[in-house]
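Of the protein chains in this complex, one is absent; all others appear in place.
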């Protein structure tokens, strides 16, 4: 049984459609990342799940319950916000106690002063206190309990926000760009901690980010979104090696995938403005195609007349340590071709040199005019997953 | 090289050994700055600092307006002021007036701000109406209030009669006059407090409300208590002091509506200051009242400055 199901969710703000018919199932205990550039609708989808916004159409299920008409409180989800959204006037302990107080005390017991005098309030408060301390200890923030958010560092605030979400042991953990306000070093460290936390708690995590490194390292599956559409949902490896859509291929991977537009000129051969490349025989001549080639798919070769070879002028070399990113100016191409080479294998390359690179047909991803992946080509060496209809 | 250029250059040199003309450059800089700031400084001294000094001096002398001699009498004027039942009534009335106007203005201003902010329709319309009294000429509006409160033809008494309730001669009755003036004070300042609260409400991050909802603050009252009111804390203190200052400085309504009467029932500090200084020409007495008034206002403003520091706490 899946933990969460989005069923044909639609949402617009005025004339802007932010979610176009999004359907997605998330398994219980899974770590799923919603990945996409800002404005793609990923945060909106998360907020709809939390009950902070209402969809225009479609429905959301958590477990076996349809939750569309439930308030956030009843959905049993916890959320970590990008801004952390800590209550600045409360101590860390106070912040972490809020979700428990709101659930375990009734509205009379929550009243200031009078509430404390009502039967049952004091024992409940003591219980809440001890649970807060336990969670804080688990996160290593127990020494901060008496401080206010204003006195904490970014990383500490982030932990408090996680603690506030964790303390009530929710069935689903939602995180909306929780690391984007941290510096690079801390981000890597917190990333590992979140991964660890997921392993320890074993509950469903839904994580929103625009950072593909976070998505790739953390997730069981990544859902790539663009312009309110869900383009592909797959494990990180497949998202990279086996993108179903040209936009996914272009969004994932750094440096960006090289794309060459062209058309099939005869059975088994297509021409782009810079090169002739082999394609499956099954594609009819005249078909317009785009070829995507990852920078690391190229290798240096010596004979320039072989098929699947591109020749160009070295324009720029970026040294990345173990690797080089070589920008090749290819005749007929508007943008430089980016080639990733092992540093020790290409010590002699310099700016202005002519370079010939080749690519195996299996490393080429073919997309039709609409940007859909052509299934016929053999893809990554590892495994071929059947392409599922998306959205 | 023009003067400003040299100045700029001099600044860039910073602490390097002084060049031959750096002394004259600095002098030229000073000259430019003081030419710009000079008129303001001269006027500040003539129109603010000498007068405030003069008030203290006059308060310590027996000088009368128009007299050619004066001698220092120490604190005699202050003794006279504080022994005067009229002044004591004035001070008491002012404090009582402030004690009604400040909470009334804050509570109503906050309530109206929350009501306006809780929906999207007609926001500008409601805001404009509630703010109107704050900018309308108070002297003229006091005359309108006089007509409204008129014992026989006023709308207030006519309405009360129509409802079968007892009426009063609001501005001529010792027991009602101060509360009525306070009501007018609230009427005038409520919109101002409302605007400040609205600005405060707008600056509360939406994420906090969302976090509160996910945390389980379902009820409006819960969100009010966990997010809205604490986040308004600094605005609260600011409004408190500003409205208190405005209330202390109430003059127009007293002058237009009651002249401090009946008896001393509605006499307030600024009215006393005005009457003693400019109608009775009791210069020393008036100056002493001015000093007392100044001390109260400065104390309040300094508290405000301290309170504004509290904003930092939430950062």
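First chain written, first letter: the chains are A and B, and each begins at residue 1.
Simple rule for what comes next: contacts are C-beta pairs under 8 Å (C-beta built on N, C-alpha and C of every residue); 3 or more make two chains touch, one makes a residue touch a chain.
Everything that follows uses one rule, which is that contacts and distances are computed from a predicted model.
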Completion exercise
Choosing from "Serine/threonine-protein phosphatase", "Cation acetate symporter", "sn-glycerol-3-phosphate transport system permease protein UgpE" or "histidine kinase", the absent chain's UniProt record names it "sn-glycerol-3-phosphate transport system permease protein UgpE"
Practice task
Return the single residue from B:112, B:211 or B:247 that touches the missing chain.
Solution key: B:112
Handout entry: Selected residue (touches chain absent from view) among B:87, B:170, B:192 or B:236
Key = B:192
Fill in the blank from the handout: chain B positions in touch with the non-displayed chain are 2-5, 8, 11, 29-30, 32-37, 39-41, 43-44, 47-52, 54-55, 58, 65, 108, 112, 115-116, 118-122, 124, 126-141, 143-145, 147-148, 152-153, 155, 158, 161, 187, 190-192, 195-196, 199, 220, 242, 249, 251-252, 255-256, 270, 273-274, 277-278, 283, 286-287, 290-291, 293-294, 297-298, 301-302
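Convention: only the chains that are shown with their structure count from here on.
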Exercise for the section: Determine the centre-to-centre distance between chain A and chain B, using the mean Cα coordinates as centres, and give it in whole Å. Expected result: 54
Exercise for the section: Please name which positions on chain B make contact with chain A in the complex. Expected result: 205, 207-208, 210-219, 221-222, 225-227, 230-231, 233, 313-315
Fill in the blank from the handout: Counting only contacts in the complex, chain A reaches chain B at residues 47, 50-52, 71-73, 77-79, 81-83, 85-90, 98-99, 102-103, 107, 110, 112, 148, 150, 164
